[in-house]
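My questions all concern the structure below.
The complex appears here minus one protein chain, its other protein chains still in place.
Up next, chain A:
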Amino acid sequence: MYIVKRVLTMFLTIWIIATLTFIIMKFIPGDPFVSDADVLPEEVLQNIRAKYNLDKPLPVQYALYMKNLLMFDLGPSIQSETRDVNTLIADGFPVSALLGLQSLIIALVFGLLLGIVAALNHNRFLDYAAMFLAIIGISVPSFILAPLLIKYFAVEWKLLPVASWGTWAHSVLPSVALATTPMAVIARFIRSSMLEVMKQNYIKTAEAKGLSPIAIVVKHGIRNAILPVITFIGPLFVVLITGTFVIEKIFAIPGLGKYFVDSIFNRDYPVILGTTVFLVLFL
């Protein structure tokens, strides 16, 4: 019963969001087919609109879209004329997901490490050093960090390719650039909750029992301190795997992130709706 209820709520949410997106989207002035300065004769435009069912009245367009959505058909892309939204997502999502997972792992491993080291060395040099790194991680935006990474790791030291996609080596720099901010956030989360946890009575009990400091930190400390981070990982995970516009642009990555932004500038209605629905499905 619970599951049925959840699934129904999910469909309701998707329907509401798809409808709202549809309405807002149609309010943006502009035409998807007037792409360059070149204006097409009205009859030619009519033919193209007919191809995408955009010549029909809005309620009909809406009904058609919802019908196709039920069958998981997100329709054709207007910008990529020969391809449809389903394939755009099928092509882009694995790339974004791989990148997102890698950066999530980097963020978690290094974030935890930094946070724990900082907490255990509270108010000492290592704490300040780790938190200094974290502050930098939060305050330096990825579009600054990414070119810096490229400049040193690719151009100066020639260790990794500058950009593009294909081998694993191509995914290293973008994963690092993408991971920095979440890593810093995780580090600060862990530090504060670790400090909290280490003051608890059960830690004192563990110390009194004569457990080794490592056992205390791993078994009692981290396990309890990680809870707030876990609640934060859910949405972070979705944000990371659905792609990021900036990182994808800088590193020329064929991911999903660009569609969220480009589709709006192109007035590519099916892609706007498709990516939104896809994102909602994940959240």
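What we mean here is this: a residue touches a chain if its C-beta (ideal position, glycine included) is under 8 Å from a C-beta of that chain, and two chains touch if they have at least 3 such contacts; residues count from 1.
The rule is simple: contacts and distances are computed from a predicted model.
For the chain that is left out, the UniProt protein name among "Thiosulfate oxidation carrier complex protein SoxZ", "Oligopeptide transport system substrate-binding protein", "Imidazole glycerol phosphate synthase subunit HisF" or "Iron-regulated ABC transporter membrane component SufB" is "Oligopeptide transport system substrate-binding protein". The hidden chain makes contact, of the residues A:Gly75, A:Gly92, A:Gly137 or A:Pro270, with A:Gly92.
If you put the hidden chain back, the residue from A:Pro57, A:Gly166 or A:Gly210 that touches it is A:Gly166.
Even with one chain removed from view, chain A keeps its contact list with that chain: residues 28-31, 33-44, 47-48, 50-52, 79-83, 87-88, 91-92, 94-95, 97-98, 147, 150-151, 154-155, 158, 161-168, 249-255, 258, 265-267.
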